[in-house]
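And then chain A:
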Amino acid sequence: MIWELDFIILTLVIFSGIAAITVKDLLSAAILFGAYSFMMCLLWAIMGAVDVAFTEATVGAGVSTVFFVAAVFHTTRDSKD
Partner candidate 1 sequence: MENLSPHFPALIIIVPLIAALLTSAAGWLNRRLCFHFAALGLFTSLLVSTGLLASVLDKDVILYRLGGWPAPWGILYRIDRLNGLVLVVIFFIAFLNLIANKRTVEESFPEQLGGFYALYVLFVTGLSGMVATGDAFNLYVLLEISSLTGYALIGIGHERAPLAGLNYLFMGTIGASLYLLGIGFLYLMTGSLNMTDIASLLPGFYGSPVMVLAFLLCMTGLFIKMALFPLHAWLPNAYSFSPSASIGVIAPLTTKVMIYVMIRMTFDVFTPDFSFKMMHLGEVMVWLAVAAIIMGSLFALAQTRLKRMLTYVIIAEVGYMVGGFWLGNRMAVTGAVLHILNDAVMTLCIFLAAGAVVYQICGDDFEDLKGLFRKMPISMAAFTVAALSLIGVPPTCGFFSKWYLISGGIAAGHYGFVVALLFSSLVNAVLFFRIIEIGYFEPFSEGEGGHGVHHGPPAMEIREAPAGMLACLLLAAVSLIVLGIYTGDIVTRIIDLAIPPAI
Partner candidate 2 sequence: MNTILSLKPLLAVLTSLLAVPGIILSRSPNVREGWTFAAALAKFGIVVSMIPMVLSGVRLEYTLAEVLPGLGITFRVDAFGMLFAVVASSLWIVTSAYSIGYMRGLQEHSQTRYFCFFALALSATLGVAFAGNLFTLYLFYEALSFATYPLVTHHQDREARSSGRKYLFYILGGSIAFVLPAMLVAYHLTGTLDFTPRGFMGGIESKSTLLVLLLLFVFGFAKAGIMPMHSWLPAAMVAPTPVSALLHAVAVVKVGAFCVVRIITGVFGTDLLAAFHFDTLICVIASVTILTSSLIALTQDELKRRLAFSTIGQLSYIVLGVALLSQAGMTGGMLHIAMHAFGKITLFFCAGAIFVATGIKHISGMVGIGRRMPVTMGAFFLGSLSVIGLPPAGGFISKWHLVLGTVQAHQYAMLVVLLASSLLNAAYFLPIVYRAFFCAPGEAMFENRIAEAPVWCLAPLVVTAVGSVVLFFYPQPFLRLAALAVQTMTGGG
Partner candidate 3 sequence: MRIIGLLIVIAFGSLLRYGVFFFPEWGDPASPPSLHVSPHYIEEAIAETAVPNLVTAVLADYRGYDTMFETTVIFAAGLACFMLLRVLQRQVPECRLYRHIPTGITLRIEKGGKLPTESGSFERIDSNWVPHDLIIKSTSRFITPFLQIFALYVIAHGHHSPGGGFQGGVILGAAVIMYAISYDLRRSIQRIGEQATAVLGSAGVLIYAGTGALCMVLGAAFLDYGALAGLLGVDPVMARSHGMLIVEIGVGIAVSAVMVWIYYNLSSAGRHDEGL
């Protein structure tokens, strides 16, 4: 664990999380959620959970973003909140 990095990244994670749920465009939300996952992955690497970080890198950053985009592609980008 590297607490300095952890602290900064945790803050960033929280901000990107808030951004992901407040932004009014679903594609942006999906992308921001990707960013959230990136930083989550970083957080886990910082805590020494390499396998978890690896999984998050492949799943959160890659596949789930693609899934989100695919779903948004078939629905709508529009969102009221």
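Regarding selection, all candidates are chains of the complex that A comes from, given by their letters.
The rule is simple: a residue touches a chain if its C-beta (ideal position, glycine included) is under 8 Å from a C-beta of that chain, and two chains touch if they have at least 3 such contacts; residues count from 1.
None of these values were measured; they are calculated from a predicted model.
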Pick from 1, 2 or 3, the complex member that touches chain A: 3
Which part of chain A faces candidate 3 closely enough to touch in the complex? 1, 3, 50-51, 53-55, 58-59, 62-63, 66-67, 69-71, 73-74
